[in-house]
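Removed: one protein chain of the complex. Kept in place: all other protein chains.
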Amino acid sequence: MQFAFDSMLGLGLLACAAGVFWSRDLFRSVVMFIAFGLLLALTWVRLEAPDLALAEAAIGAGLTGVLLLDAIGHLRQHNEHSPRNHWLLPLLCCIALALLLILSFNARPEASISLPQLVAESLPESGVEHPITAVLLNFRSYDTLLEIAVLLVAAVVAMALNDGLAAAARTSTEQSNRDPVLAGFTSRLAPVILLVAIYVLWAGSYMPGGAFQGGAILAAGLVLLKLADFHIERYAESLLRLGLAFGFLVFLAVATSVMIGGRPFLTYPEAFAGQFILFIEAVLTFSIGLILFSLFNQSPGQEVPHDN
Amino acid sequence: MIYLQYLLVGAGCLFFIVGTLGLLRFPDTFTRIHAITKADNLGLGLLMLGLLPSTESLPQALKLILIWLLVLAASATASYLIAHYVKAQSPDALPHADTTSEEQD
Amino acid sequence: MTAFWWTVAALLLVTLLAGLIRIWRGPNPADRMLAAQLFGTTGVAILLLLAQAMQTPALNDVALVPALLAVVAMVAFVRRARPEAEEPE
C-alpha cells in the first residue's frame, strides 16, 4: 500500500506540473501550482523530512499562492499568446536531459564520509537536540547568515523598485470596504497564527520546526491581516523597516562578539550554545516573517495598471 | 476499540469520497460549495475521532481537536467568501433564491 | 493497523487527485479555487493518517499548518483577483 501511495503521489506531482505548464489559461496554471505545493509537502513527509514539509506547507499555502494570485489579479488577460513554433529540438534535448539525470543517479560514487554519522556524533556539543537545527544554526551557520542577508537584499530591492507607489496605493484604498465576517475571523485567527509560529520556533530545538518555518507562518499571518484590510504597516512603518534588518544585524553581532573571547567567527561557547541558538532563532523568525511580508506588501500595481 | 476506530476512519474516508464526487458532479459553483464544506469537514471530524485513541499523549489529542476546529472555522469563512464573490460576479446566477438572499446583503 | 492507515491514506490521495480534474475543467476561477480548498482539507487528513502510519507524531504539527493557512489563498483570491478584461487586446 505504501508503494501504491508513493507511485500515486509521484504521478500526481507530474500531473500537477503538466497542468501548470500546458494550460493556456494562466489562472489555471496558478491554481495547479498551489495544488503542486501541497503534494510536494506530502512528498517531503514521505522522504522523512518533516521540516521541509512544514516549510513547504507554510510557504505554499500562505505565501507563494497569495503572491501569484495577487499578481494574476492585476493582469488584464489570463490567456497566453501562442507559444513558440520550434519545439522539436528543445523537446528532444529535455528528454535526453531527464534520461541522463536518472542514469547518472546509479553511476554516482559512494561518499567517503558519512555526513549523518558526523552530525549524530557532534550533536551533543551543538546545544540543540534536533539535527537539522544543529546543522542550520551551528555546524553550517554561515549558510544561514548569508541566507538572511540574501532575503534582506531582496526586500531592499523590492522597496527601491516601489518607492512612493505603495504610499500612493495606500491612500487610494483609504476607504476600503472591510468585510465584517472576514475581519472577525481574521482578528480571532491572527493570535492563533502567532501562537503556532512561536510554538514551531520553540519546537525547533528538539523536533521538526525552527526559524524558517516559524518565520513563514508569521509572514502568512501578516499577509492575512493585510488582505483583510487591517493596515498594520501604517501604524508602525519605521518599526517594521527596522525589523527587516534586525535579524541580520543581531546574527552578525553575535557572530562577531564571540571573537572578543578569542573564538573563531560564528562559534558559540559550548555551555551557552542552546541559549545563543534560541535567541538568534527568535530574532530570525521575526525578521524572516517581516521580510517575506514586505515582499508581498511592496508589490507594485495595487491600483489599476496604466491606460495608454 | 480498534473496530470502532476502523469504523470511524472508514466513515470519514467515505465522506471525503462523497465530497469529491460532489465537487466533480454537481452542476454549479454554489452546489459545489456545499459538497466540499459539509462533506469534507464531517469526514475530517470522523477521521479525527477515529485517530484520537491512537495518540500518545493528551497534548497530541488536543492538537488533533484544534486542527479540526481550525479547519471548520476556515472552511466556513472560505465558503462564505467564495459564495459572496460568485454572487457579486454574476448577480443573476441565482434566479430562484434572489428574494431570500437579498436580506443578508 | 498500519496497513489500514496506509489504505485509507491511499484512498484519500485518490480523491485528492480526482480534485485535479475540477481544477482543470473549471469552468470559472471560483470552481478552481474550491478544488484548491478541497486539497487543503484532504491534505490535512492525509497528513494525520501518515502521522499514525509512519509513527511520527511530529507530522501532526505539519498538519496544523495547512489547517491554519488554507484560508489565506482563498482570501487572496477573493480580495485581489479581478475578472478578466472583456476584449483581448
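A few notes on this one:
By written order: A, B and C. Residues from 1 in each chain.
Just so it is clear, a contact is a pair of C-beta atoms (placed from the backbone, for glycine too) under 8 Å apart; a residue touches a chain by one contact, two chains touch by 3 or more.
Please note the rule applied: contacts and distances are computed from a predicted model.
The chain not displayed here is annotated in its UniProt record as "Na+/H+ antiporter subunit C", chosen from "NADH-quinone oxidoreductase subunit K", "Cytochrome c oxidase subunit 4", "Molybdopterin synthase sulfur carrier subunit" or "Na+/H+ antiporter subunit C".
Shown chains touched by the missing chain in the whole complex: A.
In the complete complex, the hidden chain is touched by one of A:114, A:187 or A:275, namely A:114. Within the entire complex, the positions of subunit A that touch the omitted partner chain are 2, 6-7, 10, 13-14, 17-18, 20-22, 26, 29-30, 33, 36, 40, 43-44, 46-49, 51-52, 55-56, 59, 63-64, 67-68, 71-72, 74-75, 80-81, 83-84, 87, 90-91, 94-95, 97-98, 101-102, 105, 108, 114-116, 119, 131-132, 134-136, 140, 143-144, 147, 150-151, 154-155, 157-158, 161-162, 210, 212, 215-216, 288, 291-292, 295-296, 298-301, 305-306, 308.
The rule is simple: only the chains that are shown with their structure count from here on.
Contact tally for B-C versus A-B: the pair with more C-beta pairs in contact is B-C. The centroid of the Cα atoms in subunit A and the matching centroid in subunit C are 19 Å apart.
Put simply, the C-alpha centre of subunit B and that of subunit C have 12 angstrom between them.
If each chain is reduced to the centroid of its CA atoms, subunit A and subunit B end up 28 Å from each other. With touch defined as above, residues shared between interfaces to two or more other chains in subunit C number as follows: 16, 19, 33, 35, 40, 61, 64, 68, 70-71, 75, 77. In subunit A, the residues that touch at least two other chains are 182, 185, 189, 192. Note for the complex: subunit A touches subunit B at residues 179, 181-182, 185, 188-189, 192. Residues of subunit A touching subunit C in their complex: 1-2, 4-5, 8-9, 12, 15-16, 19, 23, 25, 27-28, 31-32, 34-35, 38, 41-42, 45-46, 48, 50, 53-54, 57-58, 61-62, 65-66, 69-70, 72-74, 76-79, 182, 185, 189, 192-193, 196, 200, 203, 207-209, 213, 217, 220, 223-224, 227-228. Against subunit A, in their complex, subunit B makes its touches with residues 70, 73-74, 77, 80-81, 84.
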